[in-house]
Each structure stands twice: as C-alpha cells, then as structure tokens.
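Here the complex is missing one protein chain, while the rest keep their positions.
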Amino acid sequence: MLRRMVLAAALVLAFAPARAEDRFITIASTTSTEQSGLFNHLLPLFTQATGIGVRVVAVGTGQALKIGQQGDADALLVHDRAGEDKFVAEGSGFDRRDVMYNDFVMVGPKADPAKITGLKDATLAVSKIAAAKAPFASRGDDSGTHRAELRFWKAAGVDVKAAAGWYRELGQGMGPTLNTAAAMNAYVLADRGTWANFKNRQDLTIVVHGDKALFNPYGSILVDTKKRPADKAADAKIWHNWLTGLKGQAAIESFRINGEQVFFPQARQ
Amino acid sequence: MRGILPLHLDHLGFAAHGRPLLQGINVRLEAGARTIVLGPNGAGKSLLLRLCHGLLAPTEGKVNWGGGDMLAPDVVGRAQAMVFQRPVLLRRSAAANVRHALALAGMPWRSRRDAALDALDRFGLAHLARRPARVLSGGEQQRLALARAWAVRPQVLFLDEPTAALDPAATLAVELAVQEFHQSGTKIIMTTHDLGQARRLADEVLFLSRGRLVEHASAQAFFKHPTSPQARAFLAGELVS
Partner (left out) sequence: MDLVAAFTTALGLVAGFDAELLGIVRLSLLVSLSAVILAALVGLPLGAALALSRFPGRGAVVVLLNAFMGLPPVVVGLGVYILLSRAGPLGPLGLLFTPGAMILAQAVLVLPIIAALSRQVVADLWDEYGEQLRSLNARPWQVALTLLWDGRFSLVTAVLAGFGRAAAEVGAVMIVGGNIKGVTRTMTTAIALETSKGDLALALGLGLVLIAIIAAINGALFALGSWAKRSAG
C-alpha cells in the first residue's frame, strides 16, 4: 500500500515533462561570469534573438578547459590566455576570439596590515603582503584568477609554496574564497564582477586596483566539432558570432552591477 | 495424491561441533496413529522433529518417506506441515497469513480466499480474519498457525511443544484442533512436556533419552509398564513435580 503510493507519486514526478527546451547549446564558463550575473543578462537576449537556449556550466577555468577537452561542452568562455592558446594548439578547440575584459582587484581588510591601499602596482602590493606576512587567501583551484595571482607572486619573486602560515590555498571558487577571506581578514585577489556582486563583505574592501597587469581578458572558443553533435556545433557557432558581434558586444556594454560597469567589450569587429 | 507414509528413520543421527545430539534412531512410523515424542529436556525431541521435517539434514543415516517408493523431494515437502512452540506469523492479517501459505503451496490465486476463510472458520477464527495476526492473543496465534497448517491439507503434521506457552483454555483449543487433524486422517507427530496432554492424545509414544530412542511403545503400554529405567524415572519424576 505504502510502496504503491510512493511509487505512484514518483512516477507522476518522473514522467512529468522537464522544462521543454528543444534547441540548446552547453557552454563551459567561469564562476566569475556566472556569479557576477552577466549570463543572466546576456542569455535571455541571445535566446530571444536566435531561439537557441544556452546552458552554462560554471566552473574554474582549468576545469572548463578540461570539460571542453572531453567534448562535454560546445563552446567555452574563459579567462586564461596561456591555457586558451594551449587548448587551441592541441586541437581541442578553434577560432579563439577576444570577447571582453574585466579587471582583478586586490581586496583586503580595512585595517590594511601590509599598508598597500592605493598602490597602483599589484606586484609591489603582493611583495609587501609577503613582507608583512599578512594573511592571504588564494583560490588554489587552477582557475583563471588563481593562474593570474600566481603570475604576480612569480613577478615579485615570492615563493608561496614555501610561505608558512600566512598564505592559505583554499581550493575553492571565487565566492567561497571571498567568504573565507572575509572570515579571516585576509587579502585576496578577486575579479571585479564577482566582488561587485558579493554580499558577505564584512570588513573587506578594495585596496589595490587599476594596474594594467590586473587586466583580465575573456576569450570565447569553439570546441572541436568532431567531439560534438553537428547541430550543436552549428548553434555554438551562432553563439560565438553573436557574442563577438555587434549585438553581443552591446549587451556586454550595457551590463551593470549596482550601477557599476565591470565587463568591457573587447572584440575586434 | 501420493501417500508419503510410512516414515522410516534409518540409523538417524545428528552431531553438532563433533558432539552427537541424536544417534542410532531406527523407527518406522505408520499412518494413522498419533505419535507423541517424550523425554527429558535436551533429549533431542525438537531436533528429531526438525530432522523428520527436513529443516535439518542428518549427519548420519536417513529419513525415508513412502516405504521404499522413490518420492520427489517437493512431493514429500508439500505433504507436511509443522507448528512451532512460538507461532511465526507474518505482519499481515490472519486471513492473509493463511493465503500466503496457500500461495507457497501453489494454490491458484482465485481459490485461496475461500480456502483460507474455510480454514479459519474451522478453528473458530473467522471473526478475526481481517485482524493483524501479530496482535492476536497467544492462543489465537497458535490456532492461526494450526489453521494455516490445515489449509494446505498435510498428510503429516509435526507439532513442537505447541502448548508450552499457553494457558489451559488455549491448550484445550489446540488439543481439540489436533484431534480434528487426526480425525481427518492427518498423521500427528508431536512433542510435549505435558504428560497429561500426552496421555490424552497419544496412540503411541517415542521416548528419547540423551539422544537415543529408548522406547517405542503404544501409549497404553508406555504409561502402564515403561520398560526402561529412564522412562520409569521420567514418569515418576514428572508425576511428583
């Protein structure tokens, strides 16, 4: 009796149609684009214009590239130029295009123990953090942001692998890393979009921004068509063209978080 | 229906962990007579019933049914039923318990309902047919176990201390049920502690002591003139206790 009722309930649920969406592509992208709300802004415009739905799997750039390599997404929107070029060079994808950029910001406690507020040189800022042994929260997840952060330590000549205590590798996405940094009053490198949309700031504030080196370009790449169904590849191409075309670029231009523009269109027409 | 009697126990023995619990049992039990197995605690009475019923495999000797005819194991199995000291009833209604046994016996679905009600009725349980079996009183549960056994029309019914946990009224009901089986032609093989009950029910007695069959006699002969010293002591001991 009991079993029959549970079964009936489950069958009703199981056979009720899931959300109908016949035509869609899957793109792997970064947590920064998803969590900033950019996709919520772009996708309805694209779907309205083309009738193609877009399913976004938001992960770190490293994992997004891996998903593309496995052929589990149709296109990528990521930010790690070196990784992107390698991805294209090994034949996993093609037609990499600039889409937009945002910038990284160095976030830290208002008390600023490393005295870096207002610096315009991110490399100098990280070397001061290292000198002060001030707590620093690193993504540590092989994401685009993490890869960018590691470039600054390298430029400053700091060996974070040997850093005891103050350098914390979290292995988390941007948001959880910010949550943790807020809880332990640590410095952290974040993308401006995620920061702008982040609500649990507590005592954190932007301490360093505006350095050209903090420039964070995003690229769109199509995944090798041999790895994907043909109709998906064709629709992915439409997305790719739209995003880097006039309409997509205008849509990026018009995106605001609390009135602030965080993504700047960059595609060369 | 093939008759599975007589039952011939041929040098039957059973040992557990190298310790013999029953040995050298040679006996032939015919249809009709009610056989009561008596003996002190630990003599091997329940074990003997389980070996006969096929719940345990003998470590020595054989259990032969059908007087030398070769009978298929499931023919033998289907012709027997057993009622235990503590009835094992399923968590469903009294009627469903009987229907379950009928289903296992291969009765077609359509006939089970009426057959089950008939069996319940025969043991005065018809009004409890829809009650959950597990909430019945001890006596009712044992009668339900008997009704379940009845429903499958066994040629042989084993009963292992069926009234040990029951009050006098329920004991009487079980004894009447046993008579009912007997009158319908079912061979009764039963153990009991209750000598009065043995006297009331027995046609013949198997007396076990320390894993051996010491006496096999008619009830009259056994109770009047037990031949073995163990049986005499047992009867005397039971009478004074």
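We call the chains A and B, going by the order they appear; numbering starts again at 1 in every chain.
By definition in this document, a residue touches a chain if its C-beta (ideal position, glycine included) is under 8 Å from a C-beta of that chain, and two chains touch if they have at least 3 such contacts.
Quick caveat, the model's predicted, so the values are computed rather than measured.
Visitor: Given that one chain is not shown, what are the shown chains it touches?
Guide: Visible chains that the missing one touches: A, B.
Visitor: Please pick, from A:Asn179, A:Thr225, A:Asn241 or A:Gln266, the residue that touches the omitted chain in the full complex.
Guide: A:Asn179
Visitor: Which candidate, A:Gln35, A:Thr123 or A:Ser143, sits in contact with the chain we can't see?
Guide: A:Gln35
Visitor: Of the residues listed, B:Ala16, B:Leu104, B:Ala164 or B:Ala233, which one is in contact with the missing chain?
Guide: Answering carefully, the residue with contact to the hidden chain is B:Leu104.
Visitor: Touching the absent chain: which residues on chain B qualify?
Guide: Against the missing chain, chain B presents residues 50, 53-55, 74, 77-78, 80-82, 84, 88, 90-93, 100-101, 103-105, 131-135, 152.
Visitor: Across the whole complex, list the residues on chain A that are touched by the chain not included here.
Guide: 1-3, 5-7, 9-10, 13-14, 16, 18-19, 21, 26, 31, 34-35, 39-40, 55-59, 70-72, 173-176, 178-179, 182, 194, 197-201, 227-229
The working rule: only the chains that are shown with their structure count from here on.
Visitor: Once you find the CA centre of chain A and the CA centre of chain B, what distance in Å lies between them?
Guide: For chain A versus chain B, the centre distance works out to 77 Å.
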